[in-house]
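Missing here: one protein chain of the complex. Every other protein chain is in place.
When the chains are written out, they are named A, B, C, D and E in that same order, and each has its own residue count from 1.
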Amino acid sequence: MVLVTRKEHFTAAHRMHNPDQSDAWNREVFGKCNHPNWHGHNYVIEVTVAGEPDENTGYVIDLGALKQLIHKKIIDPCDHKNLNLDVPFLKGIIPSAENLAKAFYFELKEEVNTLCEQGALHAVKLYETDRNSAEYREL
Amino acid sequence: MVLVTRKEHFTAAHRMHNPDQSDAWNREVFGKCNHPNWHGHNYVIEVTVAGEPDENTGYVIDLGALKQLIHKKIIDPCDHKNLNLDVPFLKGIIPSAENLAKAFYFELKEEVNTLCEQGALHAVKLYETDRNSAEYREL
Amino acid sequence: MVLVTRKEHFTAAHRMHNPDQSDAWNREVFGKCNHPNWHGHNYVIEVTVAGEPDENTGYVIDLGALKQLIHKKIIDPCDHKNLNLDVPFLKGIIPSAENLAKAFYFELKEEVNTLCEQGALHAVKLYETDRNSAEYREL
Amino acid sequence: MVLVTRKEHFTAAHRMHNPDQSDAWNREVFGKCNHPNWHGHNYVIEVTVAGEPDENTGYVIDLGALKQLIHKKIIDPCDHKNLNLDVPFLKGIIPSAENLAKAFYFELKEEVNTLCEQGALHAVKLYETDRNSAEYREL
Amino acid sequence: MVLVTRKEHFTAAHRMHNPDQSDAWNREVFGKCNHPNWHGHNYVIEVTVAGEPDENTGYVIDLGALKQLIHKKIIDPCDHKNLNLDVPFLKGIIPSAENLAKAFYFELKEEVNTLCEQGALHAVKLYETDRNSAEYREL
Partner (left out) sequence: MVLVTRKEHFTAAHRMHNPDQSDAWNREVFGKCNHPNWHGHNYVIEVTVAGEPDENTGYVIDLGALKQLIHKKIIDPCDHKNLNLDVPFLKGIIPSAENLAKAFYFELKEEVNTLCEQGALHAVKLYETDRNSAEYREL
């Protein structure tokens, strides 16, 4: 089995806030991450596809095509945006690294699997900072 | 001459916006960095002090004390905040990397120079992303 | 499944030495890593927790709470210390990256699992240098 | 289970080209990576061995010995070379990151497993750039 | 004074070879870097502009515009190319990191200085590998 990974970057604002809970609950649970005027990150996303290399190309997936797909589905809607307010596929989702990794996984899944005859989407890992990350795998 | 550098991190939201200009001018000049719902970064700040090592300690400046000073003056007021709205010493400043590096330099200068008998503040370098940085030096 | 990872750092002295073997055996097997006056590293520890995000918080585990726990259990007893001499839970353990990763895993396990209702400790990875690392997983 | 990893580097020229296909097919499929005058990379290889630490040494595998083995089998034949033309064990292989990771895995496997009584080769991960990588695992 | 830096990447093949000298001289002087079938690197270029921030924009130079200029003048002609054979402005230049940094500096200078009313090109730093770099400054 070969795991192929492409890394991309975007910057965005967000805040940790559950609108179904009180402001006091949010401040207590999320602390400084709940700051009402937002804060932000340089997010790093790593998309991993698992499969067998094609005999004619040596590729599990064309990483240039994967790059374009990540840009179309993730970077273009999220870069220089507010993850709580601006991204249609994130509506109603609390933008923790965990929830973002999962949402990005399912946003990418169908088109990655269509693009890649040799394999399938395996994992999406999201770094919020160099020290904090979350990785989603379906299995 | 010895240059001693301490690196620290903070995360914040900002947008590029000059309130003295029209919205159209701001969109034209700043593009996606003018996005009204903010975006954000994991900022990295490097503070450099120049001087001679003290004979008794081998230090130009105690980097532990410099770390505490950077936290008091820069990280505590800026971390998980909005640089356009929340930081008193940044009021009225367009938060480009250039302007932030300069503002941080002068915010730190007096106390660094008081703390450091062997030298003086030399430079403040601010990374907005891994690819974009600005460094302020007085000379 | 979501894997959440927090990275922390500490610096320590150690030497590779098995006190049950002769000095000659130790020199032969461990080479320069057996140097009697110690050497040291900037260790990097990555702690990974696996689980499902909580619906109310979006967190598998609060990474701020995990950071505090890593500091209490690992960083405070090990930072600026000698891993052969100073750390109670490492007594009798040859401080290879492998053994350290395993010891840190079991030092963290109970409290991580108590802290995290949504999941459990999955792995501890320890970098001795940028080029050498060891990762412990129970399964 | 403990996973031990050693990282090494080499630089090499290559081009993506399938000699069984036409030049037009190669240009269409591989784009700029098919450039006839070659291009190149600073490759990073991470070799992971899985096993149990030895009671006498604390090692799954002596990372110094693993380093020497990686140099003998991979770095010496590949460093400052052309991967399409110069490396005997890569003859007939289209040098994608996927195919290189797989070829390096099998080039290392027998000697790693002989060297390591406590475990066995687990994975070879190859970074072509900081953003593109491929990892081969047998299972 | 503010120094603003933008970092970009490209990959290329090259070899160290002085065509005015004998093959024996080249092998003796350049060693493995003279390998006739080429080798290659993931080059990193850092372009630094020095000046004063504009009052209306907070910018010494618009880093987005600088990025586009670096792509037009350096990345597009050099990426996935052979630096000895393919790049018009490098003809006749031995492609050491030193000579490349200098050639890139003068290739960029006029257009950077035209683009930047607030300042001027200050330095070009080129990393051949993480461990080897050369920086050109006119002063």
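Rule of thumb we're sticking to: a residue touches a chain if its C-beta (ideal position, glycine included) is under 8 Å from a C-beta of that chain, and two chains touch if they have at least 3 such contacts.
Because the structure is predicted, anything quoted here is derived from the model rather than measured.
S.K.: For the chain omitted from this view, which of the shown chains does it touch?
M.R.: B, C, E
S.K.: Among E:V47, E:I94 or E:V112, which one is in touch with the chain left out?
M.R.: E:I94
S.K.: Identify the residues of chain C touching the omitted chain, counting contacts across the whole complex.
M.R.: Its contact residues with the unshown chain are 9, 11-14, 32-33, 35, 37-42, 79-82, 85-86, 129-130.
S.K.: Of the residues in chain E, which ones touch the absent chain?
M.R.: On the side of chain E, residues 16, 18, 20-21, 29-31, 93-99, 101-102, 130-139 touch the unshown chain.
S.K.: Need a quick check: the contact residues on chain B for the chain that isn't drawn.
M.R.: Within chain B, the residues touching the omitted chain are 1-8, 53, 56-60, 63-64.
FYI, only the chains that are shown with their structure count from here on.
S.K.: What are the chains that chain C and chain E both touch?
M.R.: Both-contact set = D.
S.K.: Applying the touch definition from the top, give me the chains sitting in contact with each of chain A and chain E.
M.R.: The shared contacts of chain A and chain E, listed by label, come to B, D.
S.K.: Are the two sides of the chain C and chain D contact the same residues or different ones, given that same means over half of the numbers occur on both copies?
M.R.: Counting shared over all numbers used gives less than one half: different.
S.K.: Any idea how many Å lie between the Cα centroids of chain B and chain E?
M.R.: 28
S.K.: Roughly how far is chain B from chain D, going centre to centre by Cα mean, in whole Å?
M.R.: 42
S.K.: Got a list of which chains touch which?
M.R.: Every pair of chains in contact is listed here: A-B, A-C, A-D, B-E, C-D, D-E.
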